[in-house]
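Let me begin by presenting the structure, written as structure tokens, before commenting on it.
Of the protein chains in this complex, all but one are displayed in their positions.
When the chains are written out, they are named A and B in that same order, and each has its own residue count from 1.
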Amino acid sequence: MTGVVGIARTHLVTNLRERVTLFWFLAFPLFLLTILTAIFGSLGTPNPTSLSVSLVNLEPRREGPADFAAVVEEAFAHLGASDTHGRDPLFHLRRPAIGEDPQEFLDRERDAVRIGDRALLIEIPAGFHQRLDAAIAGDGPGAEIRVYTSGGRISSDLARSIVDQVVAAVNGRILSAVGRFDPSRALTVERASIGSSGGDPLYIDFLLPGVVLMAFFTAGLFGVPGTILFGRERRILKRYWVTPLDSRRFLVGFSIGHLALCALQFAALLLLGRFAFGARVGFASPTAVGFLLLAAVVFLAFGFLISSVARTANAGMAIANVLNLPMMFLGGLFFPIGELPAVLRGIMFINPVTYLADGLRASLGVSAATVPFVTTIAVPLIWAGVCIAVASRRLRWDVER
Amino acid sequence: MSERETLRVTNLVKHYGSVHAVDGVSFSVAAQTVFTLLGPNGAGKTTTLEILEGIRRPDAGSIEAFGERRSRIDRAVKERMGVLLQDSQFEPYLKVREVIALFSSFFRRSLPLGEILDRVALREKESALVRTLSGGQRQRLAVGVALVNDPDLIFLDEPTTGLDPQARRTMWSLVSDLRRAGKTIILTTHYMEEAESLSDYVCIMDHGRIIAEGTPRGLASELGEETFIEFDGRGLSDAQLSALGSAGRVTGAGGELISLETTDLAGTMERLIAWSKRNDVALRDMTVRQPNLEDVFLSLTGRRLRD
Partner (left out) sequence: MTAYRALLHAEWRLFLRDKVSLSFTFLFPLLFILIFGSLMGGIGDADARIGIVAPGDDGHRLERIAAETGRIQPYPDRGGLEAALEGRRIDFGAIWDGDRLTFLYDSRRSQENYAFEEVARGIATRFDLDLQGVAPVVRTAVESVGGRGTTKWLNLVVPGILAFSTLSAGLFAVSGHVTGMKQRKLLDRMIVTPMPRVALLAAVITVRLAVVYLSTLITLVTAILVFRLEFDVHWLHYSLFIPAGTLGAMGLGTAIALVVRQPSSAGNIANAVSMIMMFLSGIYFPVEIMPALLRAVSRAMPLTYMADALRYATGVMDMSAARFWMTTGALFGFGVSVLPVLARYVVRADRR
């Protein structure tokens, strides 16, 4: 294999030595994996965030066991206390200081909510008990907990949803206390899911294959045209053609080097995912390996296509930049695709990334396939075929005429 | 074709639309000599070379290399060729020895790394990345790579363009060493001194054609027994210069280099000195020389080699 090994080694080594390539092909995927896991992996776990909330109880105290306003206040105060693990409480709760005028507190805090210094203000209004008693007796819509939110702030929305949950629990307690609700006959609620075998997958298990595909995609989209087009412009390639090395052998060596680079990306991401984030997904199955290989090859071919279409290196990079984000995000690499407008749906359907992501995840058992197995292989293969066909006819190895 | 001819080219043609880059070029290169294509930029030298190197297809013409007619420059020929391209680079992030090793792997036979490094004096730079090399060092590396397969035939396309005088001299001595080692070298240049001092045989090219060929001495001598007397013409008026016309053929105007061409050296010298005394002119920077290839080109085309 004259020179094939040499070309493969050269391709791999030069990519690893150039800092820019190293960043985008290795460091960035690792970074992305970390960030996305940190952000979304914690969703749904207890206390993912801590919110600054104010509470004011305008209802005067009532003697006896039925001071439900106080019960409500206590329920919220409970959220403001650190839990047993010493983690940040869900609410950083502020209440009026002793001797402070509650109405003034209310007005001041409402303004604080408006400008974003607080996520939310909770008001237990005057007349709470009166309306509560009426509702218990069957008369009237019930007592209100007033909640002031800030328009346009996610923290407000999050806080509000937590308030809703507290109020729901409070309802149960009050109604039990007055004997209208029997907790022993409470509803049994269960949770089930479709789309995975054996328990809900962790987000990292869903994300890791996506980031691996992204890394392969970036390498193919940018790395391949980058090397070929810049190599052509700087006449690096031309120097090869005056030797017995022909373009076919060059391509074989180049492809091997590229696949080796992909393998390196995969290894790095797998190590990080497994040891830092506890990914459980196992890539050992032949189908999964097959998909990884298919993905690497498809993106390699795509890179060849771009190399054959762009006339200059800068044009090639520009094309890659334009295609990069749409294909990546509209392929379901990081987030499952929700409802999309028609145009974006169209892109999703022809995007090979969509099928590869679907097939890979299905073969790993992190989600059920939304597309038939055969299609997840066929469409990328067709893509690869078309790319290679076009590239083999159009790819110019020399800048000159 | 005998084995004493490494290469023979007949009626080579390459057109790009209406541009005749190579317009019916024929020559033969004797074995173990330095053969030079001399001409200004755009003469077609590089195009010719690239056809011979196998990276361009001629529109017409025939090539015989190493004793055989070749319809294309195939692998067998490339195994015996070494090439220095005019404008190419190596991968900037490879080390010097990696570049040499890479190219060695393309050939069936290759010389040991150490020998190549020594030949082009790059031993100390063995582990340096290509991007850290100076211009001269890169050129030496390129020559080294051209030699990995111990070729019989070496193409050097403008080997000293852009190099400083020191690096240029190093390159010239490399070429001489190679010739002494029995290689056949085809060289292109637009530097007259290079053609004169290195070559055994020169073909002067202009606008895609060979307009003259021969040994450097032979070409120059075709101009006849001319001698050139040159001096600095600063501060001289045209009137004064025209008075000089009787001494010999004058080229150059006031303020430039004045060239006096003559076949009668002694006589012209006398008249020149007399003229200088009469006009009270100091003859600055005066040289007396034999015709060179620059003069040959000028006489053939009316233009200078260096544009």
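By our rule, a residue touches a chain if its C-beta (ideal position, glycine included) is under 8 Å from a C-beta of that chain, and two chains touch if they have at least 3 such contacts.
None of these values were measured; they are calculated from a predicted model.
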Worksheet entry | Omitted chain's touching partners, listed by label | A
Worksheet item: Of the residues listed, A:F25, A:F91, A:F105 or A:Y203, which one is in contact with the missing chain?
Response: A:Y203
Worksheet item: Quick one: which of A:L90, A:V113 or A:M214 touches the chain that's been left out?
Response: A:V113
Worksheet item: If the hidden chain were put back, which of A:I194, A:A284 or A:V374 would touch it?
Response: A:I194
Worksheet item: In terms of residues, what is the contact footprint of the unshown chain on subunit A?
Response: 19-20, 23, 28, 31-32, 35, 38-40, 42-44, 48-51, 72, 88, 110-111, 113-117, 119, 132, 135-136, 141-155, 157-158, 160-161, 163-165, 167-172, 174-175, 180-182, 185-196, 200-201, 203, 206, 314-315, 318, 321-322, 325-326, 329-330, 335-341, 344, 367-368, 370
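What we mean here is this: only the chains that are shown with their structure count from here on.
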Discussion item. Just the number, please: Cα centre separation of subunit A and subunit B in whole Å.
Written reply: 63
Worksheet entry | subunit B - residues contacting subunit A, complex | 16, 53-56, 75, 78-79, 81, 83, 85, 87-94, 98, 101-103, 105-108, 129, 145
Item to complete: Would you mind writing out the residues of subunit A in touch with subunit B in their complex?
Response: 2-3, 5-7, 9-10, 13-14, 17-18, 231, 234-236, 238-246, 398, 400-401
